[in-house]
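Below is one structure; the comments refer to it alone.
Only one protein chain is missing; all other protein chains are in place.
Should a chain be cited, it is by its letter among A, B and C, assigned in written order, with residues numbered from 1 in that chain.
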């Protein structure tokens, strides 16, 4: 038995076997991948790593297994899968969605199969079972990758601990106490308030952390770097799980042109500026925004660049991330039936609407060009019909200015 | 300058003058009045006093005054009023609403006028100004007793600290940073999320603390004691601010009959049991419940008692407290106009509905009689027509079992 | 299974049987006994009860039992004894040492034997074994009542939580992880730093909480009340476990003369004042102070009173409590031998000396008489030869002023 001292959950025990997994180069790499990528440019304390998060998820898996009364073997495999669930995560990978072609879940499974991890696991476990759980199959799979899984519980808790946003809202202990194993992993009706707490944590963190105005800018800047590395053949995207944050950053620094320049700007916090934004809740058909294609975006960027006499690499049209809020679909056991969380909680019902309040489409350009964009309107470049001028029923839930700076 | 170490806000400074106020017997009495009355029977840590709360409210008044840029004199008077705002509070006074005839605010002003407090205040302040602020008049009055005042901020924070419920949700610092003084004290639009946090704290604490199933029972038991003391001429209700918790408890213990018996039950945690309950959200006209009169209640209790062969003193029909959630009416400054918080926050709009989800009318009787009530229905005694049998759109947000016990 | 939410340890589980114990009037009484008596006059947050502490000690007993690998039955009995260890505690009982004749441990055993508690326990346990453990016998007894027992761990942690003094110093988790069961319950050598942490917590809390200047005054005032109640035949000291804090306070209030007057002063925080003090570390033979008899004290008080023309009931000569610091005697397992903690930790060796630095003998009188004591010296009334005038090697470790006020 070995211990790791975790900032969120306290002293965590690892078995000898788990230590062997942790001691592989593949797992150690997670120490060098920040959980929230460039978010430390906004919240300077947000330097936590996927290593911590993986150990934390393993701990919550234990707690859940004990609560559900799973036997020793099931608990062991659940711990193992929680430990491994992010091992294939590329550096900044949530940032690189749309740039890379495989999901981090697929990469995790590929890495396990192809590396020494698979061999070690096979000594004591059925590798296929592990893969099934990592694919989210069965009740154990739901515990790792469902609507209210240990991954999500740990990262909401950990991200709020290190950013200081919404800390204390999510009540993980009570969530776990109210999970039940029927055909699926479901929440007991008594746990509804605890599930609400998880959604509220997300509701508060969405505009303040995950989709913070500046977070979106730095992510879009890094995405330009990444695309440039891949198109230049510098980075092997299919082996993204071999790199850590430093590899990619220094790789960019060593490039001439776009990647090098963007990384220099990120290093110096010389960020792109917003020159226009269009709020979703003022559009006639807000949903359409999430159906806009990459090609449409690219075309708009090119046209704007041409009109303004800029390099299109330096014009970014940025869509808001779809606020998935998967926790809303949590299955709740009520008497003999299973219902959707958003059906029995009026608070969750409300969040379903409110989550779009902060969303907008933005255009970013380097600060030195922002002056030329004074009369610029994105509406001239994209088809975004607005609602008939009426009183907006719900104003945008603004991110306090307070949180706007770095 | 003297310091008091507060569990919630840290080391708090008091001026010489404030120490003189604190050192009066009238103020010292607040040390012996629990902020949450009998709630420690449910949350054993909830033993905090109105003394702590008053000092804490004074501290927040300072913070608010500094933020608003009030001058030295206004800050001093605001601190003083925050310090004094509960000095006339009777023991268990929120419990005794409906039993006592004066509000604790009136009692506070009466006590100040009639005691040495008025003399001390007059040495350095305009007593009439102090009274006006304590009546909630003017901008300073709103800071002490408005929709989002320092009283409320402190007690939400303090009650959640000592019960462990919803701790960390309310973001007082951000609330204060977003207050503005226009004609009235209003919230800047950027503070909407912070105001939401205050309402959410209340939303979570309502069924779990303030209107917890067991809290309602112990409060109704104590109310019987109180009525008996008053009707027996043992307690002078118009001088309730002379007593502390102990006086009333020992007074009851020394009574024969109802008061003595109920207090013995409270001491031994031998509580009344619920024999029926009717959920508001299943009624055709839920609002009517809050218009039911004392006389109606009493008649129902008498009829039940007669049918069951019980003493009507031991049958309690208990209405839910109206979930006022005053914070919903917070004035928010948006551009040139002032709007109501519930109009610009969809989350608050949702809470407006959701707050009724947990409410029900209950019937309590001593445990030894509960057996006879197996087929009992409150509908036979009160006019409470139910909604046509349909699918309840919103199920009741249950208090987790988890929280039901002491 | 039922849960109680504890401010210090979180949600704590109780078995059905334990709930039956907790539900007895004897145990419920602990809710109404403050853990630190009148200390809330100094730290307003220190309102916690022996009820909370007993539940907390039971939780730590579980943790210890699990760590030591005790079987199910031993764990159950250890939990039970931890739960019950204070059940015979009188109100303010540490204050009343020297006034009452039986220790609270004896009272606890007597109460169990004579009340329904004994009957309930006998249904599932061997009552004699429970009594042996409560007497501190055997390894299990040491876990409840030894040098580093669960009682002590809980109260140090809890008292520092509610006062805000030295919070975070004691590392209970690590202490428990380093306990070992050999012939006796001992500490593994690797736990030395954790044991140091416990002693440091005490070192910081001694002058700031337990023997705070003002704590000593209020305790001596209450002791006068108690003596007066007993000598007046109002209070049956041998049945002290039937009373709660309120009983005693209201009993005093109802007395004419000394008890009534002193309680009025306590209620109004109109405290006795120090008119002289003699520091132990300036005496030739500091140890002698702890051998001074009650009779000597009383004679000095009478002589002072006579010289000053006062009622001797209002002159208090107060000795410092002996700073026992029992944790210093913790047995540590080093290789094959067992040594005393103070022998292997130079930090503990230092505390052994330093703990006397703050100690002094004081004389207290009512504020209204303090003026007459300007030239008063306790040396004229007691034989306390001082060290030859030299440079005191170690100055007194002063309690910061900071902490002197309420």
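We adopt the following convention: a contact is a pair of C-beta atoms (placed from the backbone, for glycine too) under 8 Å apart; a residue touches a chain by one contact, two chains touch by 3 or more.
Note that the structure is predicted; figures quoted are calculated from it, not measured.
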* Missing chain touches which shown chains? -> A, B, C
* Structure fact -> By the document's definition of touch, the residue of C:17, C:125 or C:177 touching the omitted chain is C:177
* Structure fact -> Across C:181, C:354 or C:370, the one contacting the chain not displayed is C:354
* Tell me, which residues in chain B touch the chain that this view leaves out? -> 10-11, 173
* Asked: Where does chain A touch the missing chain, residue by residue?
  -> 2-7, 10-11, 19, 22-25, 28-29, 31-32, 34, 40-41, 43-45, 47-49, 51-52, 55, 162-165, 245-247, 249-250, 267-269, 402-403, 405-406
* Spell out, residue by residue, where the missing chain touches chain C. => 167-169, 174, 177-178, 189-194, 197, 200, 203-204, 207-208, 334, 344-347, 349-351, 353-354, 357, 394-395, 397-402
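As a working rule, only the chains that are shown with their structure count from here on.
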* Asked: Touch graph across the chains, line, ring, star, complete or other?
  -> complete
* Between chain B and chain C, tell me the centre distance in angstrom, where each centre is the average of that chain's C-alpha atoms. => 35
* Could you grab the centroid distance between chain A and chain C? Build each centroid from C-alpha atoms only and quote it in angstrom. => 51
